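Here it is: the structure, laid out below.
Not every chain of the complex is shown here; the ones you see sit where they belong.
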Amino acid sequence: MPYVNIRIAGSLSREQKKKIALEITDTLERIAHKPKSYTYIAFDELPNENWAIAGNLLDEGD
Amino acid sequence: MPYVNIRIAGSLSREQKKKIALEITDTLERIAHKPKSYTYIAFDELPNENWAIAGNLLDEGD
């Protein structure tokens, strides 16, 4: 541990995932004193159709 | 918040997801007094092969 799960609608580029992983791993080392080698980060990229806010799917135009 | 994660084996149509999102968001507003705009709902549709009940994968015929 730590185990970090990042869930978004839509997709991220490989470069974005790489930068996010580096920064969050660094954040947890500096602030929570977790050695970098302990941190697992898993990204879940969901279709817009699979995410709702306020009862509306994110792909909705109506 | 709230954050609601609905995990099923198989798939749902867009229309089913839309109706489920509307109803659950409404349920959480009426009963838990959470404003609709706060509720996130994420659907995970897993292959039948990735879900087991009683030790059997859901795609098993044997």
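We just call them A and B in the order they show up, numbering each chain from 1.
Going forward, contacts are C-beta pairs under 8 Å (C-beta built on N, C-alpha and C of every residue); 3 or more make two chains touch, one makes a residue touch a chain.
As the structure is a prediction and not an experimental result, all values here were calculated from the model.
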| item | value |
| --- | --- |
| Per this structure file, total copies of the shared sequence (2 shown) | 6 |
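Basically, only the chains that are shown with their structure count from here on.
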| item | value |
| --- | --- |
| Chain B to chain A touching residues, read off their complex | 14, 17-18, 21-22, 25-26, 36-37, 39-45 |
| Chain B-facing residues of chain A, complex | 7, 44, 46, 49-57, 59-60 |
